[in-house]
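Only one structure is covered here, and it is reproduced in the block below.
A single protein chain has been omitted from the complex, and every remaining protein chain is retained in its original position.
By letter and in written order, the chains are A, B and C; residue numbering begins at 1 in each of them.
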Amino acid sequence: MRAFASDNYSGVHPLIMQEIINVNSDDMSSYGNDPVSEAALELFSKHFGSDAKIFFMATGTATNTLILKHITNSWNSVICADTAHINVDECGAVEAIAGIKIIHAEAVHGKLNVESIAPLLAGRKDVHQSQPAVISIAQNTELGTVYTLAETKAICDYAHEQGLLVHMDGARLANAAIRLGASFKEMTVDCGVDVLSFGGTKNGCMCAEAAIFINPEIGKNFEFVRKQGMQLISKMRYVGAQFKALLTDELWKKNATKANELATILAHKVQEISEVKITHPVETNAVFVTVPPHVIPQLQEKFPFYVWDESASEVRWMTSWATTEEDVENFVSSLKDLI
Amino acid sequence: MRAFASDNYSGVHPLIMQEIINVNSDDMSSYGNDPVSEAALELFSKHFGSDAKIFFMATGTATNTLILKHITNSWNSVICADTAHINVDECGAVEAIAGIKIIHAEAVHGKLNVESIAPLLAGRKDVHQSQPAVISIAQNTELGTVYTLAETKAICDYAHEQGLLVHMDGARLANAAIRLGASFKEMTVDCGVDVLSFGGTKNGCMCAEAAIFINPEIGKNFEFVRKQGMQLISKMRYVGAQFKALLTDELWKKNATKANELATILAHKVQEISEVKITHPVETNAVFVTVPPHVIPQLQEKFPFYVWDESASEVRWMTSWATTEEDVENFVSSLKDLI
Amino acid sequence: MRAFASDNYSGVHPLIMQEIINVNSDDMSSYGNDPVSEAALELFSKHFGSDAKIFFMATGTATNTLILKHITNSWNSVICADTAHINVDECGAVEAIAGIKIIHAEAVHGKLNVESIAPLLAGRKDVHQSQPAVISIAQNTELGTVYTLAETKAICDYAHEQGLLVHMDGARLANAAIRLGASFKEMTVDCGVDVLSFGGTKNGCMCAEAAIFINPEIGKNFEFVRKQGMQLISKMRYVGAQFKALLTDELWKKNATKANELATILAHKVQEISEVKITHPVETNAVFVTVPPHVIPQLQEKFPFYVWDESASEVRWMTSWATTEEDVENFVSSLKDLI
Partner (left out) sequence: MRAFASDNYSGVHPLIMQEIINVNSDDMSSYGNDPVSEAALELFSKHFGSDAKIFFMATGTATNTLILKHITNSWNSVICADTAHINVDECGAVEAIAGIKIIHAEAVHGKLNVESIAPLLAGRKDVHQSQPAVISIAQNTELGTVYTLAETKAICDYAHEQGLLVHMDGARLANAAIRLGASFKEMTVDCGVDVLSFGGTKNGCMCAEAAIFINPEIGKNFEFVRKQGMQLISKMRYVGAQFKALLTDELWKKNATKANELATILAHKVQEISEVKITHPVETNAVFVTVPPHVIPQLQEKFPFYVWDESASEVRWMTSWATTEEDVENFVSSLKDLI
């Protein structure tokens, strides 16, 4: 099967699988007290600084939810875009597990800005209202768009002025980095991001996410939250192995570059088709388009993908590290045939 | 002090206070197993039917929150207006205590309708999304407006077709009843409302709210939720006494009628002032207006009231059972002087 | 009815009722921003110091639960006696609302000591175990016994050495104060107690409890927890009035003295009956005894009381501010008749 549904339809990159196999010998300490996990943490430190507190996790939903739980009190709220994964794709985990309220600012192409955030701070100090404590932005966004370094910095500066923290949902951080031509450090630490959900799974891993407290003070005691939050994998070496491979020889960069390039190619090809309209800037590995409704089911049969907004006949096509140029050609050719 | 801030600035109606005094003799069973509470429950049954399960509570926030907790699962969400008390005035209690997500539909003058609710049901069955289970409407609304019987029934019918329940936040149910010229039964049971937060405090009580499960099936075991929810008053007879007085000789009706009438008078008087604009239909005991910003602080000094939307110079003036026609006259006279 | 079931079967002391009536005129600011509540807070400050942060609440379960929620993180646990109200009489509120674990130390007559607490701290720093953060003791205990000042101080000193906080459940603090012949300050502040649940209801109020953060640092932001915790009474002046009366002219002391004295008299009288055995030292207003099983139902018909341990035929008899010497005589006389 070749799919344009999500980058999580892809398998595990061969170099990552090889590292998993490499560490499969002998007994090793569990729960992350093993040399493989330690080596992976070391590699992370090169990107995020040696002060950062880093915790490996099994799912992105857990990473977002438990970070937000840890850096808030029950009477706090988190500000995000209405399209944010934490708002619409985590089955209420933030509310149920973290116990906090989500309030959303208007967003353009999935991106917040200071103007859209500011009005949400009006009720501060009023005991009847949940108190905003965190701004959560996704980089790249759920619509495939990317905050520029200046945009990220502006939000962080405003947040800090107002006594808020900034969380970045980086489930696809690598794809955003490629688009920006920036290092992980430049797009997070240097902009003032306080805490990051770092995604490995969608970029070629099997099951590897990380909570990265760039601001180490707010990461204190997160080890208890991870355990209680049911995310302390016992045979952690296998998560460590995935990150070790991903962060070695810039594999993360190669994988994300390929995914982004193929989305760009796909976007270029479909732009020529007058019945197809791109609905959001194609900046990473997602292409959002409206297509004639009748082609959707037939095209999905050959190449699975998601309908984004049924009423608008809007669909999402995603590429991954595993997508090939041939896949894109076949896909576009089928699309053209159906139209 | 005479205030137009909120009906909860008013004291306790003398007949209610008298009943509190009356029951203050002798020992009585605690936690509601007393003849006073039983008598009050009996009076409630006449309005809501003998099947209804009724529980006395101390605060309106508790009544709303614990009802919603009881009739949902953690993966559910509640649909309400963005202006709903449960959304903006309960400091995140629904999220923190009930653990569920609030999603809001667009509302006109604080009122939902089927058209605004329907799009929120698109993600049902999708495991990634919180599943709507309840529509919560306030009668009257936080903006002082009232759902007609037909409007309430339309929402209930739609909810039930879709497998949802309807919760009515009746913190000011009596005021809405007066406006509708309807009985409690007609505006709740007969429309299909499943569960009701019934407010006594704002209508002349000291501290008396009730959770009324019109649909008794969904009220099963709520006694445990009330206790665990920290709302099982030990000397319950004093809450019972308040409700007994409120529901005797239609005191509830007299109190609400007076509050509504004085708001109508106030609205009429200020309509004549060209600098004052009424922003929502005055249907119960609240008058929302925009006024010249400079008059606000000076008028507040004499008669406390709340600014509703600072940027729009919009304020809320509320009347209560204790407001007098003279109060309204003095208030309007001061307002005119300041303008 | 005259009952020996619980001090919460009693009514409201006339002086407290009078103060409730006194404040029932005019409009007043809601939510505690009123002169009555402020006057009551002022009186509390005289006992607990002007730094203490004090919050009025509606129920004792709420006071205990929300305090514990506020001074812990989700991965913490609270150490208490297995007989503690928070463990057995709050329907799991600490676990459900505060989300923390209760672990219990062995207790003698309801009292903890350093020796019974110390073994529970073995798992600290182990990420797999809930981390003890608070020792919660009841003064007086649920078995009517009292910690001496030295005993309280020993627990507080040990707690602080270990980095733990001490919560005192003072639902019946006044009764313990009488027994100790100590002021509130001597038995709490001076011993090192960090935070106190202060009970007014059982000592003659209608519905008045207070969370008292003696250590003001840990009380910061509790106003949000109280509101979210559904305990922010709108017409707070009536709670303030109760406390104002209770703390004026040492009414609290008179009420508790009477309750304690009558329990002592009751204990003396029943000690003469060979079939009745006192099971816990009678130090405040509760008398725990074993009686012949057959007398229980008949005696309960005349004077309600609770069976404590059915298998042991152990019952609890409580006196209150409202109990009279005649009540005790009638009770003992009935008891003797039945035996």
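The definition used in the following text is that a residue touches a chain if its C-beta (ideal position, glycine included) is under 8 Å from a C-beta of that chain, and two chains touch if they have at least 3 such contacts.
From a predicted model like this one, the values you see are computed outputs, not experimental measurements.
**Student:** Which of these, C:I100, C:L143 or C:A259, touches the one chain of the complex that we don't see?
**Tutor:** For the chain that is not drawn, the touching residue is C:I100.
**Student:** Just one of C:I21, C:L43, C:V88 or C:I273 touches the chain that is missing; which is it?
**Tutor:** Answering carefully, the residue with contact to the hidden chain is C:V88.
**Student:** Which is it among C:V127, C:I265, C:I296 or C:L338 that touches the chain not included here?
**Tutor:** That would be C:V127, which touches the missing chain.
**Student:** If the missing chain were put back, which residues of subunit A would it touch?
**Tutor:** With respect to the unshown chain, the touching residues of subunit A are 1-3, 5-6, 8-12, 17, 20-21, 23-30, 58-62, 65-66, 90-93, 96-97, 201-202, 206-207, 224, 227-235, 238, 304, 320, 322.
**Student:** Since one chain isn't shown, list which residues of subunit C touch it in the complete complex.
**Tutor:** Subunit C touches the missing chain through residues 74-77, 88-92, 95-96, 99-102, 122-123, 127-130, 310.
**Student:** For subunit B, which residues touch the unseen chain?
**Tutor:** 31, 69, 73-75, 99, 127-128, 130-131, 221, 223-228, 232
By definition in this document, only the chains that are shown with their structure count from here on.
**Student:** Please state whether the interface between subunit B and subunit C is built from the same residues or different ones, using more than half shared residue numbers as the mark of same.
**Tutor:** Same-residue interface.
**Student:** Distance-wise, how many Å sit between the C-alpha centres of subunit A and subunit C, to the nearest whole number?
**Tutor:** Computed value for the inter-centroid distance: 50 Å.
**Student:** On a C-alpha centroid basis, what's the spacing between subunit A and subunit B, in Å?
**Tutor:** The computed centroid separation for subunit A versus subunit B comes out at 42 Å.
**Student:** Any idea how many Å lie between the Cα centroids of subunit B and subunit C?
**Tutor:** Roughly 33 Å, centre to centre.
**Student:** Mark out which residues of subunit A touch at least two other chains, giving numbers and ranges.
**Tutor:** 74-75, 99, 127-128, 130 - these are the residues of subunit A that touch more than one other chain.
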